[in-house]
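There's a structure below that I have some questions on.
Note that this complex is displayed minus one protein chain, with the remaining chains in position.
Up next, chain A:
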Amino acid sequence: MATEINVNGAATSSDWQDRYYHVDQILDRPGPRTDPSFLAGDEVKDFLRNKCKILVIGAGGLGCEILANLALTGFKDIHLIDMDTIDISNLNRQFLFRPADVGRPKAIVAAEYVMKRVPGVQVTPYYGKIQDKGDDYYLQFNLVICGLDSVEARRWINATLVNLVDPENPESLKPLIDGGTEGFKGQARVILPTVSSCYECSLDMLNKPTTFPICTIANTPRLPEHCIEWASVLEWPRARGDEKLDTDDPEHIGWLYSIAVARAKEFKIEGVTWSLTQGVVKNVIPAIASTNAIIAASCCNEAFKIATSSAAYLNNYFMLIGTEGVYSYTFEHEKRDHCPVCGGEALEMPISRDWTVEQLIELLTEKQNIQIKKPSLATPGKPIYFQQPPQLEEATRPNLEKKVLELVPDGGEVVVTASTLPFSLSLIITYI
């Protein structure tokens, strides 16, 4: 019951006595590993419970766990983004959803559920894509915590938060906590944009999604998966033309399933089922509720430690392998010098207003500290001058005589690539 007892100075009207008794054991006094800046007592509690604004991305298997953990730890201003709706197959582990919720947006249902169960917590849902939101939106949070299932979304949010960092504004650096699970394996990591290794730095550690040689699929299928790939990779474009395969459309999955079954029968292969069909085309790895629980707990633990400075936070990569026994390993993933997102740096390039592109290129090749052979230049989204391939060289050649000012605004960015550069170089053009 919500009673009007004011405990610890930081409680609100919905808090009852000893609501946070256990959490307060950590916040009321420093410990041996506490950060020196930790101020035990009311101030830190006030920040956690009344001031800290946290963004949760993903309201699926990890997201449900994360949301519940955060709410119960004492975070009270939580924002939640998810673009999905609830499927019946989610209900075994996404415990904030009930059968009656099937078809409704995950973000909205999860927010309603947590607000109903945990008094005083405000969860603000957004049903849509992370890409819908701009810098201003992400700037309002203290922390971002992700429970995503796609590499693409992770790369996007990572790059967005790295780009958000403004050297003039300390508040622009938003710690990113990323959780991920695949069956019995999982990982949790803390990314301090521009300070520690980012998601893009570790992109080459990823396993590629399971694919089969297309000739095996076409000629010598042995597995049920081969039959499903036959249906989705070869038969779909043949029979349905340019129609885009929507892996969430039951009619589409049903079509693939029937084609795959026929193929399997022809080759006497067993095991093609509806759920396997859906699994193969969506590249789904069975989700294990307990892996999600462990990873979400680790992520929320980090969020709590970072928000309160009450203990040393993860530096910076924790992985869990539960396939044989329980094994975990924590290490510091290092920043990659030539990471296309957080590596390298943008060079300020003040030039005269009547400089041509050719003059800029000449400067790049001559300047002692740059010395680039045959640089190719582009603004975000548009080539300025490309050395290769011949057709683009020809198409961009007229730009050589143009003034840089006509192509790049003041303070605009130019991406330079060249074979002598490990990756690329960014120039920020200013006019004098």
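Following the convention adopted for this analysis, a contact is a pair of C-beta atoms (placed from the backbone, for glycine too) under 8 Å apart; a residue touches a chain by one contact, two chains touch by 3 or more; residues count from 1.
The definition used in the following text is that contacts and distances are computed from a predicted model.
Chemist: Tell me the UniProt name of the left-out chain, picking from "Actin-related protein 2/3 complex subunit 5", "SPRY-domain-containing protein", "NEDD8-conjugating enzyme UBC12" or "Centromere protein L".
Modeler: "NEDD8-conjugating enzyme UBC12"
Chemist: Which one, A:Thr124, A:Thr330 or A:Thr417, makes contact with the chain that was left out?
Modeler: Considering the complete complex, A:Thr417 is the one touching the chain left out.
Chemist: Touching the hidden chain in the complete assembly: which of A:Val326, A:Ala346 or A:Leu363 does that?
Modeler: Only one of A:Val326, A:Ala346 or A:Leu363 touches the chain omitted from view, namely A:Ala346.
Chemist: For the chain that's not shown, point to the residue among A:Met115, A:Leu234 or A:Ala262 touching it.
Modeler: For the chain that is not drawn, the touching residue is A:Leu234.
Chemist: Considering the entire assembly, which residues of chain A contact the chain that has been omitted?
Modeler: 35, 37, 47, 52, 142-143, 151-152, 155, 159, 162-163, 165-167, 170, 173, 175, 192, 194-195, 200, 203-204, 206, 208, 211-215, 218-219, 233-234, 237-238, 305-307, 309, 313, 340-342, 344-348, 376, 378, 380-383, 386-392, 395-396, 413, 415, 417-419, 423-424, 426, 428
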